[in-house]
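The following block contains the structure, expressed as structure tokens.
The complex appears here minus one protein chain, its other protein chains still in place.
Chain naming follows the written order as A and B, and within any one chain the residues start at number 1.
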Amino acid sequence: MIQYLVDGVLVGSILSLGAIGLTMVMHMLRFANFSHAELLSIGAYSALVFDGVFSAVLPQISASIGPLSLTWALLLSIVLAMAMTGLSAVIIDWLIFKRIRDKGDALSMVFASFGVALIIRNVIALIFGLKTHLYTQDIVFAVVISRDPLLMVKPDQVFGLFAALVIMLVLHYLLSRTTFGYALRAVAENPSLAQVSGIRLSRVVAITWIIGGALAAAAGVFYGLNNQISPVIGKDLVLPIFAATIVGGIGSVYGAVLGGFIVGIAASMALLILPSGYSPAVPFLIIMAVLLIRPNGLFGEART
Amino acid sequence: MIGVISYLVFFSTIASILAIAVLGLNLQWGNTGLFNGGVAAFFGAGAYGMILLGGSAQPDRIGGFDLFYPLALIGGMLITGVLACVVGMLTLRLRHDYLAIATFGVAVAFENVVRNAEGLTGGAKGMRGFVRPFEAAVGNPFWFNILYFIFVVAALVAVYLFLEKLIRSPFGRLLRAIREDETAAQSLGKNPSRIRLTAFVTGSIIMGLAGGLYGTFYAFVSPQDVLPSLTFQIWAMLIVGGAGNNRGAIAGAFLIWAAWTASGWVLSRVAPVDVQIYLGTLQFILIGTIIVGMLMWRPQGLMPEKLVLSQSGDYPPGE
Partner (left out) sequence: MPDIVLRVENIVAGYVKDFPILWDVNLSLEKATITVIIGPNGAGKSTLIKVIAGIVKITSGSVWLGDKDIAGIRPDQMAEHGIAYVPQTDNIFRTLTIRQNLDLVLRNAGDKAGPRLDKLFTQFPPLASKQREKAGSLSGGQRQMLAVAMALAVEPSIILMDEPSAGLSPKAAEEVLGLARALTTTGVSILLVEQNVKQALRLADHCYILAEGRNQLDGSAADLLNDPVVGEIYLGGRRVGAA
């Protein structure tokens, strides 16, 4: 059972990173963005491309770091992928969502986000092919941490968890100690007062997309590192990430973090009772349970 | 010649079936402002329900009651209604973006259950054992398809007339009132929740009818028929046609289905063989682009909602 718990925590860290960006955008722009999960795909594939380029151009940095299958090239690629995905998110908003937003209909943005998700997912499939990719061809062995109870983890999974926590810590620092972070929180609390206090809303919107995209990219890479890279990453993760956001409460970054771990652990532990074929339905059950019992989640606030 | 007619009949049958589903969605979204992200689930419930009731018994699967066809079809619709009732009671009071997520989740869960519960639905292999009604009696597949097409069109016309009457009725006025301003409607003593639920269930039952007709046509249904992509196709049809307009809904169904089949046909002719596995991929990009494009440039659709006159007499009143 502890294996399931640990697996849940490891998956949870990925969901947390994805959920942070989604909760910020959902709260600020008031729409359920079904294309957010595709940002994880964009991140995973961007890193794949950058990694390929580095391996060809600078083979020295293709050395693995310690026991990880992660190479220095990939590490650098993750950073670049985060920037690239952040940029993509802003551009998509500017090209598509903003135009629909200005026309006024919140429901249209949700529909449009489904359309955008379809486009991104299938364009990726068109460019990279329908088959799966991996960051490394090396076979990665899980390390046995304890024999009784049996607990095995792959070093890459631990790296993913560790890196995710570092990223979240950096974000926490940003939000709690920099005036820029205060500006983000101010817009989340009261957008019109924020404007009156000298904050330019369009800039904060752009930065929120960039942060959301960057975090999603990291999550996508960690997911690809520990599973595989395929065009359906977004499709597979859209409901679990929504579940994490709803559990934590829309608008709460800390809620999203907690929600990610809760959903990850719950989905993992569900395998103890349910046959594995049903695991995609678990996030749905979590969502329904939360919406029935405590619709605002752990830390969310009711907003009209 | 017969080949062309045969193909047109096939095309129009499917388009008409999908048009029925779009009409159901129009009642939910166009008339009542409800976001149904799980269209595929209700369509599927009608199809699976109909085959379960109307098909013959199969080993290791429940069902197969060999019910008289019209009863099986209605049975499928009722099963859909029950599902819609449960989903509606749980989710309709949610804010629109939560409703989107919840209904989307319903469709994901539905597909998941249908794919895994072999004893109930046949699992990934799908549900067999259904024989098209009167097929043996007619004998000739060409004429059978034409007769079935006429039957489907009759159903489409019936649903259209029913909905047109509905939106001109007092109930239709209530739907519009709730869509525009719920608190005002509440202050008039109406119960918005119950009205929304009625609209949601009615629309879902119509989708279930479409599903049942679909299952009848293919004499088979599988999890592949209830994928999220079906939901997107039906939405695209409504967005293109015009939400709030029943004629637009039907037009949208035919247009999008034409675009879908035409794109498939063109790609299979023009594209080199190794690109052909990307047929679905390209079609999805097409659908996604249509959805996004319409929402950006003509969100009201090709046929915008007309102002509905639901009172006879002088208009404007009092002048």
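Brief remarks on what is shown
The definition used in the following text is that contacts are C-beta pairs under 8 Å (C-beta built on N, C-alpha and C of every residue); 3 or more make two chains touch, one makes a residue touch a chain.
Keep in mind that this is a model prediction, so the values were computed, not measured.
Though it is not drawn, the left-out chain touches A in the full complex. Residue A:Ala183 is the one among A:Leu48, A:Val140 or A:Ala183 that touches the chain not shown. When the full complex is taken into account, the listed residue touching the unshown chain is A:Ile199, out of A:Ala106, A:Ile199 or A:Ala289.
One chain of the complex is left out; on chain A, the residues touching it are 179-180, 182-183, 185-186, 189-190, 192-201.
By definition in this document, only the chains that are shown with their structure count from here on.
Contact residues on chain A toward chain B in their complex (touch as defined above): 26, 30-32, 34, 96, 99-100, 103, 105-108, 110-112, 114-119, 121-123, 125-126, 130, 235, 239, 242, 246, 275, 277-278, 280-281, 283-285, 287-288, 291-292, 295. Per the touch definition, chain B reaches chain A in the complex via residues 33, 35, 90-91, 94, 96-98, 100-102, 104-106, 108-109, 112-113, 115-116, 228, 232, 235, 239, 277-278, 281-282, 284-285, 287-292, 295-296, 299.
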